[in-house]
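With one protein chain withheld, the remaining protein chains of the complex are depicted in position.
For clarity, chains are labelled A and B in written order, and residue numbers in each chain start from 1.
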Amino acid sequence: MAHFEKANSINEWMDQRLAVNTLKKVMQTEYWIPKNINFLWAMGMVLAATFGILLVSGIFLLMYYKPDVNMAFDSVNYTIMTEVGYGWLWRHIHGVAASLVFLVIYIHMFTGIYYGSYKKGRELIWLSGMLLFVTFSAEAFSGYMLPWGQMSYWAGMVITNLFSAGSLELYGLVEWIRGDYVPGDAFLTRFFMLHVLLLPLAIIGLIVLHFGTLRIPHVNNQDGEEFDFAEAAKLYKEGKVKESKVIPFSPVFLSKDVFVLGVYFILFFYLVFFHFEFAMDPVNFDPADGLKTPPHIYPEWYFLWSYEILRPFPKDPGLVAFGIAQVIFLMLPFLDRSPNVAPASRRGLFNVWFWIMLLDMLVLTVMGKLPPQGIWNTIGLVAALVFFALWIALPIITKSEKKL
Amino acid sequence: MKELKIFSVVAIFTLILYWGVEPFAHSQMHKHVEGHNFTYDGTADIEEAEAKVAVAKETKTKVAEAEATLAAKKTFWADVKRISKLNGNAANGEGLFAMCAGCHMEGAVNMGGVTPPSLEKAGALYDKNYLIALVKNPAMASNVDHKYADTMMHPMGSVTTMVVDDQSIADVVAFLMEKKKGEMTSKEAFKDACGRCHAMRYAKTTQIGDTPVFKEKKDALAHEIKVLDEQALVKGYMGKLPPDLSMMIRARSAEYMETFVENPQSQLPGTSMPRTGLSHEGYEKVKQYLTEIGDPSKPAREAIGPWVVLFFVVFSVLALLWKKEKWRDHH
Partner (left out) sequence: MSSRRDFMGKALGGFAALGGIAALYAMKRSWDPLPSVKAAGFTTVDLSAAEPNVLNVEKWRGKPIFILKKTPDMKPDDRDVVVGSDRFHVSIGLCTHLGCIPAYQADNKKFKCACHGGEFDTSGHQIFGPPPSPLEVPPFKIDGTKIVLGEAGPEYTKMKDAGLTV
C-alpha cells in the first residue's frame, strides 16, 4: 500500500489518489499542438461538442419515446413535440445536430485529405476516424427509423433490402435483419436498441481510440512539417513561446477551439429555431404506411453520394459499386503512394485529384436527390464513373509524385 | 486573412451543397402550381380540361369526351360569372334558404357519405363565387365532376332542383354572405371546412366532433364504434378514409397546402377530395388551427430563437477576446 501524507488542499488530496496534476499535464497543459494551424483544426472539438449535444438531447427524447409501431409516431409528434416542456427543442436540436454532424465530419475528412494527415504514422488516425464515420452513419440511419414516419418506414424497407445482395437473393438475411417480412415492431425495437445503446457505446469507444491514435504521431500542421515535439515543448516551457513551434492544448489551443465553437453554434441554433426543414423532412411527418410509398424517397443528404453511386448502374454492379464506395475511403493511406506530407496545393497532380474528388462528391450528392430521369441520370452515371476513375488513378499519380 | 480565405472556400462549398440538395432539388421534384389567391373563376379548371384535351389528342383516346368536358366547364364558369354580377336580394334569399336548412343545420347527420356543414357562418368562411358555383352545380364547383356521371348523384345534387334560376341563386348566396357572417374561431372554421371528413387525433376530434372523456371503457368503445361507422360512410363516399390532419401543417409546405386547399386537383390529379371553396380569410383561419395543433411550438421558437442566437454572438465575441489574449505573445 502506498504511503499517504496529510493533504493541505482538495487538489493535493485528489492528486495523491488520482494523480490529477499529472493527468492535467498529460491531457491539457502539456499536450502539445503545433502552432501552425488554422480553424479547420478545431473541427475535432466541434464534432465532440456536437456529439455531446446529441447525447444530451437524446437523453431527453429517450425519456418520452416509445419504441412501438403503434405509439412511436405519436410519442414523438404529440408527446414530445406538444406536451413535454421544451420537448420540441430537444427534438429540433437532435435533428439538426444529426445533420450538421455529418457536414463537420466531411469538412474534417477533407481537411485530413488536403493536408495529408493520414500518412507516415497517422494511418490509424485515419482508419479510426473512418470507422467513426461508419458508426455515425449506422447511428444516423437507426435514429431515422425511430419517428416511424413515411420516410422512416421506406428508408428501412429500401436499406434492409440492400442486404439481399442482388442476384444472391438473400431474402432470408433481410427477414432476419428485420425480424419480420417488412419493417415492423421487431425491426423498430431492435433499431431503437442499436440507436440508444450499442452504437453510442461503439462511438464512444472509437472516439477514445481516435484520440489515442493522435498521441504518438501528433497532430499534423498546415505545412505538413516534421519537427521534434520534445524540443519544441522544451522551448515553450522555457518561456520562449514565440520561438516554439508548439502550443499547449489548454488553454492556448482551446481558446481558439472555443471561438470556433461559438461561431458554429450561431449557425447551429439559427438552424434549430428558424431553418430546420432540411434536417426534419416534411414527408416524415406523415405516419408510416406500408401500403403507400411517398412520390419521392431519398436518403438524408449525407448519404446521397453513395446512394447515387448505387443508382445509375444495373442492380448487381450497382450494389458492388455501392459496397466499394463504402470502404474505399478507408484505403486512402495505402492508395496514396507518395511519401510527401504536405498540403495538396504543393503536390502537383494530387491537387487536381483533390479538387475533382470534392466536386465529384458534390455532384453525386446533388444528383442523388434529384429524380432519376433524363439528364440527371446521365450526369449521375458520369460522376459515379469519375469517382471510381479517381480511385484507380490515385496510386498512379501519387507514385509519380516528386519528393518535396 | 489566410484563414478567411479558407473559411470562404468551406462556406461556398457548403452553400452550393445546400442549394443543390434543398431548394434546387425540391424545385425539380415538385411541379410548380400557380396559386389563384382563393378566387374561384374557373381559370384553373378550364386549364386542366384543356390539358386533358391535349393529352387525349396526343394519345388519340376519348378526344370527344375531353372536348365535351372542356366545353361544359367553359359554359359553367361563364354562367357563374353572369350570376355573380346579378344583384342578390338577401331577404328573398332567406326564404329560399329554408330549403337548404333542412340538411344544413347544427347537429346534422351523415347524408350520402358526408355530414352537411352547418352554414351558420358560411359567409365568413367561403368565397361568394364558389357558393354561386356550388348551388349551380355542386360537382362542377368542387371540381370532382369526374366522379359523377350526373350531378344529381352528388350528395348535394338535389340543390339543382331546388334553387334553379339565376336570380334565386344570387339571392340565396347574398343571404349567406350578408346574414351568415359571424366571427369564427379557428377551430370552428376547421370543423366546418375540413373536420367532417378529416379527423385530428391530436386535437381529440373526429368526423363526429370532439371526443369526450369517458370513465367507463364500455362508453369509450361505444363512442369509438360510432366514429368507425361515420368513417366507414366517409370512406364509402371518398373511396378511402381522408387522412388525419394532426401533423399536416408540418408534413406539407405552405405553398403546397395553399394550392391544394384551393384546388385539390392541382396537386393530386384525380383525387376525390372536393374543392372546399374557402375564401382567403377562411383559409387563414383553418391554417391557424392546423398550426395550433400540429406545430404548437412555433410561437416559443420565434420568441426564444433570437435570444439563443444572440447569446452565441456575444459568446463568440468574448471567446475571440479570450483567444487574442492567449495568443498575444505567441506570434
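FYI, a residue touches a chain if its C-beta (ideal position, glycine included) is under 8 Å from a C-beta of that chain, and two chains touch if they have at least 3 such contacts.
Computed from a prediction, not measured in an experiment: that's the story for all the values here.
K.L.:
In the full assembly, spell out which visible chains the left-out chain is touching.
P.N.:
So, spelled out: the chain left out of view touches A, B.
K.L.:
Among A:Gln28, A:Thr79, A:Ser99 or A:Gln326, which residue is in touch with the absent chain?
P.N.:
Counting the whole complex, the residue in contact with the absent chain is A:Thr79.
K.L.:
Which is it among A:Val174, A:Val258 or A:Ile309 that touches the chain not included here?
P.N.:
Of these options, the touching residue for the absent chain is A:Val258.
K.L.:
Using the document's definition of touch, tell me which of B:Ile12, B:Met29 or B:Leu318 contacts the absent chain.
P.N.:
Answer from the full complex: B:Leu318 touches the omitted chain.
K.L.:
Counting contacts across the full complex, list the positions on subunit B that touch the omitted chain.
P.N.:
Answer for subunit B: residues 311, 314-315, 318-319, 321-322, 325-326 touch the chain left out.
K.L.:
If you put the missing chain back, which residues of subunit A would it touch?
P.N.:
Here the touching residues of subunit A are 60, 63, 79, 83-87, 89-90, 251, 255, 258.
To be clear about the criterion, only the chains that are shown with their structure count from here on.
K.L.:
Using Cα averages as centroids, what's the distance between subunit A and subunit B in whole Å?
P.N.:
41
K.L.:
Name, in rising order, each residue of subunit B that touches subunit A in their complex.
P.N.:
2-3, 6-7, 10, 13-14, 16-18, 20-22, 24-25, 28-29, 201-202, 243-244, 246-248, 250-253, 294, 296-297, 300-302, 304-306, 308-309, 312-313, 315-316, 318-320, 322-323, 325-327, 329-331
K.L.:
Would you mind writing out the residues of subunit A in touch with subunit B in their complex?
P.N.:
Listed in rising order, the residues of subunit A that touch subunit B are 35, 38-40, 74, 77-78, 81-82, 88-89, 92, 103, 107, 241-242, 247, 251-252, 255-256, 258-259, 261-263, 265-266, 269-270, 272-274, 277-278, 282-283, 285-287, 296, 301, 304, 358, 362, 365-366, 369-371, 376.
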